[in-house]
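First up is the structure itself, then whatever we jot down about it.
Complex shown without one protein chain; remaining protein chains in place.
What follows is chain A.
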């Protein structure tokens, strides 16, 4: 029997504010255990939380980026539960009045995935299990999070992955988080249920928690759909479990059974008074939002007339786009600049993360200077590439590698001279060309380039060679 997949995703994103949500401790990742801590973030008796304004601003930014309505009046709630990584025995979160509501993301297919709500909360500490003991590191405790809850609008693992990917992209763009799934600054809980086609009722859902890669979202969902299908086909019923996905074995299994629905005893946190986000502030944040990724992609293709492939290779990485656009502003031409970025520069950036971080030694102005030489045909593409490679290693400007006389190009007489020399030195190649083996011409190019140190115009050289041969 075939089923319809109903999926909603809860995404936790760590905000990259400098300080924690309720105190002045640093949010820096890592550090020796319990060194980024104070009485507040470790929940010491008597300590009190003070809400970080930046956190509210960042959450509003996130909300506006995914088309949410921002509530001007909001408050924090206590979510009471006992777990050693939660020092106060409650998490300060938002329950019935989240900061942002009713947003959406549009998938490539045009399908709209609703966003129910975005609320702010604090992260918990980390448990480290070693030699039969459990140690607790509260460095992460109190790091600000937003939780983005989607509507159950997602109908396939592919859609789930695309949704998460788009969310990640948008959040990186608006600068509120680096969304590094492998470092846990973005984590997804995927809720999946199946129902027969045509049915309006939801099936029982399971929740696969803390997925830390985009690919695992897809894989975990496939595994869970398969598991639920098998159970339903055999006439069984799904129990409301929390699942764990093992990426090594690509299997999914129940983590613990939810015996009762958890009673978190939410109530408004009396230590934090209700807060207001004035409409003027919301408008101000809205005006400060950068161009969002999909608008940028469209502009690159339609406005800058970049080939779709090139545009897609660039728009995903905020820093790449910033670099590119800065170079354009400084006078670099679109075509050469984008080709050099996605060709030569990307060749030195192996992973997605490298491109994301985009830490290169060349400044936009140095890059623009080089591209302009190319645009003005003072150097050819080959030379631009070689020069850029040198620049990327050393961080020196283009002028260090291109001498003034190099830029003067090669005169027609000189080229003709070198072409004649090439023909004279390669009688076999000449024969080959005459008999239709066109590739043989490359032998001559090699010679000419060597003599002109790469400065010769290949097209011109080709025309001259063919002319000379035809006259033989």
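FYI, contacts are C-beta pairs under 8 Å (C-beta built on N, C-alpha and C of every residue); 3 or more make two chains touch, one makes a residue touch a chain; residues count from 1.
Just so it is clear, contacts and distances are computed from a predicted model.
You can't see one chain of this complex, but its UniProt record names it "Glutamyl-tRNA(Gln) amidotransferase subunit A", from the set "Nitrogenase iron-molybdenum cofactor biosynthesis protein NifE", "NADPH oxidoreductase", "Tryptophan synthase alpha chain" or "Glutamyl-tRNA(Gln) amidotransferase subunit A".
For the chain left out of this panel, the touching residue among A:132, A:270 or A:427 is A:270. Taking the complete complex into account, A:88 is the one of A:20, A:61 or A:88 that touches the chain left out. The hidden chain makes contact, of the residues A:46, A:132 or A:278, with A:46. Touching residues on chain A toward the chain that is not drawn are 39-40, 42-51, 78, 80, 82, 84, 87-90, 134, 136, 263, 265-267, 270-273.
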